[in-house]
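Okay, here's the structure, questions in a sec.
Every protein chain of the complex appears in place save one, which is left out.
We call the chains A, B and C, going by the order they appear; numbering starts again at 1 in every chain.
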Amino acid sequence: MSQAASPTPKQKYDLNFARWVYENVDGGDRMALCMQCGTCSGSCPIGTQMDYGPRKLFMMIRAGLKEKVLTSNTLWNCVSCYNCVVRCPRKVPVTYILHDLATLAVREGYAEATHSDNALFAKAFWWSATKYGRTDERLVTAKYYFAFGMSEGYKRGMANMKIALGMVRTKRMHIGMPHKVKETSELHKILAKAAEIEARNNNK
Amino acid sequence: MESTTRSRTILVVGGGISGITTAVEAAEAGHDVVLVEKSPTLGGRVAQLNRYFPKLCHPTCGLEINFQRIKKSRRIKVFTMATVAAVKGGAGGYTVTVKTSPRHVKPNCTACGDCGRAATSEIANPFNYNMDKVKAAYLPHTMAFPMRYVIDGSVAGTPEGEAIKAACKIGAVDLDEKEETFDVEVGAVVWATGWRPYPAEKLTAYRYDLPNVITNVEMERLASPDGPTKGKILRPSDGQAPKKIALIQCAGSRDLNHLAYCSRICCLASMKHAAYVREQLADAVVDVYYIDLRAHDKLESFLLRVKDDPQVRFVKSKPARIDPGAGDNPILCGENTLTREVYAEPYDLVVLATGMQPSTAEGDMPAFDGDLDDYGFIFPEGETISAGVAAGPLDVSMSVQSATAAALKAIRATMA
Amino acid sequence: MSERNTGVYLCSGCGIGEALNMDALEKVSKSEYKLEPKSHACLCSDEGVGMIRSDIEGGVNQVIVAACSARVMTDRFAFEPNTLIRADLREKVIWSHPAGDEDTQMLAEDYLRMALASAPKINPPTPWIEGEYSQRICVLGGGVTGLNAALEAAAVGHDVLLIERSDRLGGWAVDASKRLPHRPPYAQPEENNIADLVAKVQGEGKITVRMGVTVTRTAGMPGKFAVTLSDGAVEDVGAIVIATGWRPYEAEKLGHLGYGASPDVVTNVQFEAMLKEGRPTRKSDGKALKSVAFVQCAGSRDPAHLPYCSNTCCATSLKQALELIETDPTTNCFVIYEEMRTPGTAEELYRTAQSAGVIFIKGKVKAVGSDLTVTVADELVQEEIPLQGLDMVVLATGMVPNSTNTMLPSEAGENPQLHGDVDPEAPIKVAGYAGEAPPAHERREQVVYEGASLLNLQYRQGPHLPVLHDGFADSHYICFPYETRRSGIYTCGPVRRPMDWAEAEEDAQGAVMKAVQAVRSAAAGAALHPRVGDLSYPKIGLNQCTKCRRCTVECPFGAIDETEEGFPSVNSTRCRRCGTCMGACPVRTISFDNYSVESLVTQIKSVNIPDEFSGKPRLLLIACENDAVPALDMAGIKHNNWSAFVRVLPVRCLGSVSLLCVSEALLGGYDGVMLMGCKAGDDYQCHFVKGSAMAAERLGKIGETLKSMMLEPERVVQVEASIADADRLPKVIDGFVEQIMAIGFNPMKGF
Partner (left out) sequence: MTTKISTKIISYYPGCSSQASGAHLDTSLKAVMPKLGVELKEVRDWNCCGASVGHIAGGHVPVAALSGRNLANAKEDGTTDFVTPCAACYLNSHYTNEKIINDEHVRNDVNEALGAVGKSYDGSMKVRHICEVIAKDVGMDAVKAQVKNPLGGIKVAGYIGCQTVRPFAKTERGGNWETYDEPHFLDDFISATGATAVPYKKKTSCCGGSVSVMSPDKTLHLIRDIVQEAADNGADVIATPCPLCQTNVEMYQGMINEKFGTHFNIPVVFYSQLFALSFGMDPNKDAALHQHLIPTDVLKARAK
């Protein structure tokens, strides 16, 4: 997806944002085929917790309501179950589109996005994945919890302490040095290059 | 192959409303017609309908007229339990191989019913979409034409079979009857092979396996005086009259995972079903779940008539799935797209408006060697003549229109 | 006709022999009618039929078969040209009444008597064939539908007269850009091939094209129509196909959608013409179109305008949007709709338009400003949204059928016209049964037709082709879409139903199919639908005619005209043989060779009427053979029983029932009479349009007659029956028997 900032509609049904989404969002081209039947929002396991749901979100994209779309909690409540994807009568890859819109929202710095659980978790996750080449659930969770700030982090940590200890006891969470790939430098070279390409793509 | 002998005879494949229409229209213009139907009687799907929209009149009325026309005409030769095995030649001169499967009852049957009384075992009743049973020796239905009994092959070689044979005073029972094939020379072939309901079990999210989830064609039988419930709309699980019914539109249609096209008739058929329910059950509520309500031309007024009923409600939503609920009540889950409400609504009975799939879709028509479109319809073009739903998703009136046109095309072809 | 020689054949098969006393039945024929019957254990067997055939060779020319219902074994008992009379001892006797029962036996004997009694009154019909018949087919309208109709008729060997009121062929298609998709994969607009079509027609030798003329009068009947053109020419044709198409709904009436507010608010028809000329620009300032809104249902589906859906507007807007996007992919196209109607394979076009970027907004248009701001109550975004910066607004106006020619004033003078449907709010008025016929305007429903009639039919019942409530000249019958109420005249294309190009092409073929049948049947003196091939026709004994005009008024098909002297004159090839005229005639001087008041009354009278001391009432059930009789048959097939006191008399249509049948029955001692026929009213099921309505109308007047006979009016009733009433009718009949028993026996008995 291009990271060049997406255009902001000047009025309702200004199609510049919709067209940008069609072209730049993974699966966006098929989004044009949405006929507003509601199957996606209806088949979502936690659709009730979404403010708009994918179906209405897509209509709002057409209507040019960019800000509402990128601050929508719908982006963050996707559990990636892919029910909507396989049931959509128009074969719109809903999940992929939501993932990319989420990424877009974070990139364009909408607070609702950058402060979402997912964004913080993703940050922690990516840190571990790229630093060590493997994700260390223990470090990721810790980093994630404390991303909410000291006290909140502690609260969340304690809430799950019982589980955490259990995991440790059953050797499903290890203490000590994190697992990592052998060729860390090789991986870092690849990722650095990849980041460079990503940036280059964006300024196309 | 260049045919030398020209034939003015027209072969019509399929004895539903379209095939019947093509046959009588061509015959009444002076052409001989061979009508081939794979089931034991003519009438096809419309014979299984309770009533037509928008007049709520009975399809058997029009069938009676057409059957009379066939009876009066000396030009139409009808073969039931017959299919077309092969077609050779070209316009003006075809050699068609017809294959008949055993009826186990000879043409001299008088439909006196003695065999039926002698039969003891029962088989699923195809006329009622297997919702009830019939004796192994049976008259397909009271409007059956030709009015002759059918004996199920299962009784052949059994004591019951012998008893049935013995019961027939005029020796019309032939349990040893075998499949037969014969050729006919015709000048034109019209494909009026019709449709079948899209298999509801393929709509896994709609849980057709639940007792109180039925299809629209089953609803027709439930509402029909000759149906499994003698015309009473009752839920299969407990035989109780439903108080809250959901009609789900586009169950398969307009869905790239199933039928990519719109079946055209389902919306109006569901309006008809709403009318059935409200006619019988004064306090029942009917909820119609839809994407777009499609009522073409004057049928709009039928839609409006149903909309006037406060006990028929409309929800713009394609339900996402059905969950099993307490008391065998299916729970409809989805999003109301006009209110954004995500609902989980229990119903006493859910009717899936499954679409029409051409009988030719699954390639079970070896004799037809022309091109099918992506959906399996036979697009009428060049030498290929198709009529009714074999050509596309049409309602009855449009099918008859198409079939009447096909008769003229066929006459042209014989003159080619 | 040679000396009548009647053979009587009784069947004892299918349990008849076990349930009934065959000897007693034979005796009825022998002693009462002096006809020696032959019995057989299975009359429909080769042996049984062979017996009858050898008798026919031996001189028998009228066959009475007392066996099963006339609806079965028709291929076995087929002895044309000899007349065949069938008495139903199976379905209507032994299958619907207890075996070995005295009353069942009496019932069977009476049915045999009815058959025997009618025999002398039934003659083999001699068809009406007179003079020259034209095989030529007249096609009215030179648009897509008419051009196809002309080519199709020519292709099956008929000469064609093609009449177009304008001075060019092709109709709207000439001003249209592309066609809607109609062939697989149904996804893309198709090239407009109207020019080739026109060329084909002009190159076809069998087709005579007359442009710039209209039809000023049409006289005659199928096979013998004389069509007069505005230039005075008179043309003989055998059948007429009306393909006068449609016109757009008047945009001037769509002010609420902004029409007139700006030159850049146009109709889909105007926009189509603009597209044909290349990429359209703003009418106001010639600027390029960057943003266009298409407003659906502009007039259609609006009770204040057109109550119906015009079918083609949705797909047409999609096509027009696609044509814009094709020439400039950056064009913003908005389709504002309430229900997106792309039925059948047109769903593909919907998807094509979506993937091309067309935006669909579901909701009602609240207002269209002169600056082209369209305010929409957006139902999916759930807010009212002003669509701004539009360059053009296209109103998808609906189709109005050209069932009249609005370019001409309506015919001079009063042209009363029967409405296409029997309207309950305006019951059909027929001449009273006493005194003078009321004036014409009281005698008929009035339907004000805008403009001139298309054919100016010189029919007693007016110049117009009856239309349905929505103004389309469509059939009332779902199973028979080409049935009009003027024999030999068929409609197709958008004048029949809103339809697109491809459907109209096919519709033209269908209508031509019917026209071909019409000319061929006419020449053979054979009836058209629904009594296809019936050779009988109404004969009127003018010496007895009182010129009461009831026959001319009541004929549902306008088959009977009036001579200068006011006598009825039958146009036989217009006639559908329902017998409504026969039922209407107060002096019963109208009859068919094989069907007459007399043939009915003799059957009624032939029944044995026991005296009241027997405790056995007799009721007459006059049943329409189209739906009621089959329903009773099926009741029999299901072994549903009903009272054995009832005698069923099948008739062609309740419209053919003369009140004389009823009064004769009561005078003859029947205790009650029930007329059973098809549904009347808006959704009528009568196969002859208004036969059952006419019967009801007449029955309404029998009250006085009954009073004068000192009889209770409750003794005569009419009930509606559908063909699916096999379970209901026995109850209805038994209910009537109880009702009559409650009233008591007919005091006339035995007089």
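We adopt the following convention: a residue touches a chain if its C-beta (ideal position, glycine included) is under 8 Å from a C-beta of that chain, and two chains touch if they have at least 3 such contacts.
Computed from a predicted structure; not experimentally measured.
> From the touch rule at the top of the page, work out which displayed chains the omitted chain touches.
When the entire complex is considered, the left-out chain reaches A, B.
> Considering the whole complex, which of B:Leu56, B:Leu175, B:Ala205 or B:Ala361 touches the chain not shown?
B:Ala205
> Hey, which subunit A residues sit against the chain that's not shown?
1, 3, 26, 45-46, 49, 77-83, 85-86, 93, 95, 99-100, 102-103, 106, 117-119, 121-123, 125-130, 133-138, 141, 144, 162-163, 166-167, 170-174, 179, 181-183, 186-187, 189-195, 197-198, 201
> In the whole complex, what residues of subunit B lie against the chain that is missing from view?
On the side of subunit B, residues 204-205, 324 touch the unshown chain.
What we mean here is this: only the chains that are shown with their structure count from here on.
> Counting C-beta pairs in contact, which two chains come out on top?
B-C
> Relative to subunit B, which chain has the most distant C-alpha mean position?
Of all the other chains, the one whose centre lies farthest from subunit B is A.
> Counting in whole Å, what is the centre-to-centre distance of subunit B and subunit C, each centre being its mean C-alpha position?
Distance between chain centres: 25 Å.
> Go ahead and note the Å separation of the Cα centroids belonging to subunit A and subunit C.
Each chain's C-alpha centroid was found; their separation is 64 Å.
> Send over the residues of subunit B in touch with two or more other chains.
Residues 254, 316, 337, 340.
> Note the residues in subunit A that touch 2 or more other chains, in rising order.
35-36, 56, 90
> Spell out the part of subunit B that touches subunit A in their complex, as residue ranges.
205, 250, 254-258, 291, 316-321, 333-337, 340, 342
> In their shared complex, at which residues does subunit A touch subunit B?
Subunit A residues touching subunit B: 35-43, 47-48, 52-53, 55-56, 83, 86-87, 89-91.
> What part of subunit A is in contact with subunit C in the complex they form?
11-13, 15, 18-19, 22, 29, 32-36, 56, 59-60, 62-63, 65, 90
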